[in-house]
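Here's a slice of the assembly, chains where they normally sit.
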Amino acid sequence: MKNLQQSENKKLQHLLSIKGLDKKIIEEIFNDADKFLEKKDIKLDDYTSLNGKTVCNLFFENSTRTQTTFEIAAKRLSANVINLDIATSSQSKGESILDLINNLIAMSVDIFVIRHSEPGIPELIAKNIKSNAHIINAGDGNREHPTQGLLDAFTIREFKKDFSNLKVAIVGDIEHSRVAKSEINVLSTLGTKEIRVIGPKALMPSNINNLNVNVFHTMEEGLKDVDVIMMLRIQKERMSNKTVPSESEYFKSFGLNQERLKIANNDALVLHPGPINRGVEIESEVADGKQSAILNQVKYGIAIRMAVMVMMIHKK
Amino acid sequence: MKNLQQSENKKLQHLLSIKGLDKKIIEEIFNDADKFLEKKDIKLDDYTSLNGKTVCNLFFENSTRTQTTFEIAAKRLSANVINLDIATSSQSKGESILDLINNLIAMSVDIFVIRHSEPGIPELIAKNIKSNAHIINAGDGNREHPTQGLLDAFTIREFKKDFSNLKVAIVGDIEHSRVAKSEINVLSTLGTKEIRVIGPKALMPSNINNLNVNVFHTMEEGLKDVDVIMMLRIQKERMSNKTVPSESEYFKSFGLNQERLKIANNDALVLHPGPINRGVEIESEVADGKQSAILNQVKYGIAIRMAVMVMMIHKK
């Protein structure tokens, strides 16, 4: 299969998944994001590098938070941003997604940021468009959420530098989480020493044994000696589905509190993609504590998204 | 009656309808749109020509697609764009439209883009405001949708150059379509040789005989020898109203398929204002075929709207 994400000369055409993305591109995105965090080599006109370009947020599944991060990132680069409210758009008039995309391309949209509840929709679009427009997957079903994976790994790099010595645990509903998939893929590509997943059996994907991760079903075992703890947001819908017993039961077994944090290494870093359910998957003392890098993730997320968009438009 | 659209020195003050618009102004809009398609004479600062100006989208009838085209056009000219969600605005607090407009003028809105389900509302507003603000009608009931008419004629000009030898057929629900009215008016002003309308009797306006068009009730007769076929979107509401029998019945009688396309001239151009109902008024093979200029219309629509806005603000 042709690699849709990278052009023949290895440049970033679309960002659909971490899977299949070269380590070299990931590291280049990280280096560019560093610039936007104003550490080095920043030039004034970097902030006008998307001037005259149009970025279109197409969220078929509502997420004000994620949409806002892309909107802020694009506007900070001087792009024109169009937020399409799909619920009230011609989608309801029965227009197909591809017709909608082709119309927007005709209006000269340069970058589409797409979230959809169905896995593979961003890829399907990337396959079918006839133009040089770029697709960024902002979450497709339970498959991937690549910019989240990138910003998580970038946050780890900021604090831990090297991945080759790290033990990292991902905690929660692995099966339904696109964030977990992107995290596993990015950590794997970057050569992380050990990737662990911790969660109830009912929330492990059936192919978990092919993912090159170590599976744990208790926090007590799984957190031992880890350098990074990546919590996942528990979807409250799962509880009404009875897949997960109840909020308090879940917290009792898999919630991260001060005591459990001590099982990990002393300087273990705590991440969470947000928004956090305080007292459900994480205790406030930990979320707001000195090992938490949760707000750093949000900050770095803007820089990562700026870097991705600039790379797509300018590094061809 | 005073011509509201044009100032005394023949400049474009408002765009309310194609009816009453000088051929000279239409041709000037086309020439300016040509520039924005980057064919000739484009200057860099044309893209900042609405810098500091405010364009307000006031859609009392929802249309994400049309609103997006105006938003993109205005932002590409560096205007500030305000999208007012009327449903949730003070309209629901009982504020009158004129009070709302006068308030927005006090906030220094320069151009209003207005869609309303009632014919004549944009004109009513243009008549009553006391300021130099500009009104663009983005569709008023079944009356007119002038920028759509302009972009349709512009698309024809791109492919066919001269109108004086053209036979053009407009197909569908003529009575309820503001697009059809604007198309008839613009084609007429530009001196089109023959304008035909094709559709069931129930969907012809009562004054059709005064419109200087030839009326047909079958595709087989109406498409013979035409150079351009302008399809209209069928409103699915009509079918539940029983005005139109059913989707499949409609397609059987008035849908454009490959076979019927052959009745027209060999190089006949196919247009549609979008979003298309595939398999209802037009077959996919035709909509995506080599005679289709449907996506060209979308592209040219941005340039036309840019040209209209620049003309209003700068050519006084």
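All chains are identified by letter, namely A and B, in their written order; residue positions are counted from 1 within each chain.
FYI, a residue touches a chain if its C-beta (ideal position, glycine included) is under 8 Å from a C-beta of that chain, and two chains touch if they have at least 3 such contacts.
Since the model is a prediction, treat every value here as computed from it, not as a measurement.
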item: Whole-complex copies, counting every chain including the 2 in place; value: 3
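Definition applied: only the chains that are shown with their structure count from here on.
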item: Centre-of-Cα separation between chain B and chain A, whole angstrom; value: 41
item: Footprint of chain B on chain A - complex, ascending; value: 52, 54, 80, 82, 84-85, 88-90, 93-96, 99-100, 102-104, 106-109
item: Footprint of chain A on chain B - complex, ascending; value: 47, 62-65, 68-69, 71-72, 75-76, 236, 274-278, 295-296, 298-299, 301-302
